[in-house]
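As you look at this complex, bear in mind that one protein chain is not there, while each of the others sits in place.
Just so it is clear, A and B label the chains in written order, and each chain counts residues from 1 on its own.
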Amino acid sequence: MTDATFSDPAAARQSVPPARAGGLRLPLQWLGVAPFFIFALMFLIFPTFYLVVGAFQNDQGEFTLANIASLLQPSILAAYWISIRVSLASAVLGALAGLAISIAIVRGGLPRWVRSATMTFSGVASNFAGVPLAFAFLATLGRLGLVTVLLRTWFDINIYGLGFNILSFAGLTLTYLFFQIPLMVVIITPAIDGLKKEWGEAAATLGATQVQFWRMVVIPVLWPSFLGTVILLFANAFGAIATAYALTGSSLNIVPILLYAQIRGDVLHNPHLGYALAFGMIFITGLANVFYIWFRTRSERWLK
Amino acid sequence: MKPSRFWAWLTFALGAAYFFIPLIATFEFSLRMRRGEYSFDAYRVVFGDVRFQETFAYSTIIACFTIVIGVLLVVPTAYWIRLRMPQIRPVVEFITLLPLIIPAIVIVFGYIRMYGSNSPLPFLATTRGTDVLLMIGYATLALPYMYRAVDTGLRTIDVRTLTEAAQVHGAGWTTIIVRIILPNVLIAVLSGAFLTFAIVIGEFTMASLLNRPAFGPYLQNIGANRAYEPAALAVISFAITWGCMSVIQVLARFAPKSANNPN
């Protein structure tokens, strides 16, 4: 339908001057974006909404807070807690490491090829997640992994004897860093580029030390994009399941894995508790997103 | 000058070590299938596996359809918003960012509940329908990247002037989009397409929960049951991702440069 309208040259020519196309043609204008909105509603917003509503209903379809209350049972709380810890740790560590690498390649006076190689690699690694990533880390730091074996034979260090386990909080965090750090590099490098060399020179001529310049200009300028990216990385890790599932099976009890098991086999014996579990995930990432938007607008207040 | 360069090199070296050691280790591990010597046996086994061929082919086809859906959805929308409705831009941008916030597992959970065999729109009642739903789900996952790529592409060309110039010559809307706008943002669309491919090809969650024989669940299955093949598969996957990103980089060199942003 919409296509037919738009391919009619006569209609198109009538609506040429955008100024005149305003009020009268409003419904026709909306036809242009209708497919997008219908798609978004049907396959993004309604399905999510369906779960959110379900989280507040009992089997009879009546309103209840019982499902949300059931989230407070120890095993589910523990799942949320470890998910938040892994996501937060990998987001913060990934952001700091990514920031350091970004500053090094933009500001460190390294040859040009270092920067372009790093950016290319980051583009690849930030998209290298999921099951294969888990394989790579099992081959590296698993019980028979190359690094594990070399540390044992060369330096007589048995990392598993020291309490390390790839199937743990530390192991999962270390694995997630493989896509978190590059994602940070990809996102934050433009922001570092935005730090003008002249700012540093202006600060120097005004008598500021490097430390003063960083404290008064660099950190305040970078802070919103840094924090915004941390939150994005957090959401990125919080919803990830494939890596963790392939790495640990279901031995590590994080929320996405719990939800996965619930969808497959109703392990919680209450469909509405599954909805509540999903609602909890959206709630946490949504909360993070509110911060993200807030910091974005702050960042934009300064930078144009 | 000197000390800062030292720290820069050190940071870079540490980063490089963190990223290259797992890749080297994985590659080394993948060569160890034959006892006592290095060989490509694991790769031979993987490539010879019928299920590998089937699932990879299935995921490739799904990825291609996903790209088509994504392009049809994003290009006209982004174009129309640039041309006529800049005021709803923030809303659309917000929606395209939602898939980064709503985890894939939640989206697919919603699909399973909403589009089951007893629902008014029973996508899941048939295999074909499930395939379509999987493509739609993937198009949703790729939406943030596709929209961003296309919108950036449109920003570098002057959409309004091009459109008006075409209209002066009597072109209709289909002609404008197909003959004028699409070729000019082709590079951007292709970048989005390859990124979509990289995301979709090994996706696990949606395919697994919709019970489709895709590459992601196959990988997971091999991982749970085999020793050396997973390492070989990881290397192959990394190569595929690398290939997609390289194509995007090469494409970027052909992209039209904007007047106000020559770099």
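Here is the rule we use: a residue touches a chain if its C-beta (ideal position, glycine included) is under 8 Å from a C-beta of that chain, and two chains touch if they have at least 3 such contacts.
Assume contacts and distances are computed from a predicted model.
One chain of this complex is left out of the view, and of "Sulfite dehydrogenase (Cytochrome) subunit SorB", "Rhodanese domain-containing protein", "Ion-translocating oxidoreductase complex subunit E" or "Spermidine/putrescine import ATP-binding protein PotA", the protein name its UniProt record gives is "Spermidine/putrescine import ATP-binding protein PotA".
Here is the thing to keep in mind: the chain we left out touches A in the whole complex.
Of the candidate positions A:Leu65, A:Leu150, A:Ala204 or A:Ile293, contact with the hidden chain is made by A:Ala204. For the chain missing from the display, the contacting residue among A:Arg143, A:Lys196 or A:Arg264 is A:Lys196, taking the whole complex into account. The missing chain, though absent from the display, is touched by one residue of A:Val221, A:Ala242 or A:Ala276; that residue is A:Val221. Residues of chain A in contact with the chain left out of this view: 196, 198-199, 201-209, 212, 216-217, 220-221, 301-304.
Simple rule for what comes next: only the chains that are shown with their structure count from here on.
Of all residues in chain B, only 1, 4-5, 7-9, 11-12, 15, 18-19, 21-26, 28-30, 73-74, 76-77, 80-81, 83-85, 88, 92, 95, 97-114, 136-137, 139-140, 160, 164, 167, 170-176, 195, 198-199, 202-205, 208-209, 216, 219-220, 223-224, 230-231, 233-234, 237-238, 241-242, 244-246, 248-249 touch chain A in the complex they form. On the chain A side of its complex with chain B, the touching residues are 3, 6-9, 12-13, 16, 18, 21, 29, 32-33, 35-36, 39-40, 43-48, 50-51, 54, 97, 100-101, 103-105, 107-110, 114, 118, 120-121, 123-125, 127-128, 130-141, 145-147, 177-178, 181-182, 232, 235-236, 238-242, 245-246, 249, 256, 259-260, 263-264, 274, 278, 281-282, 285-286, 288-289.
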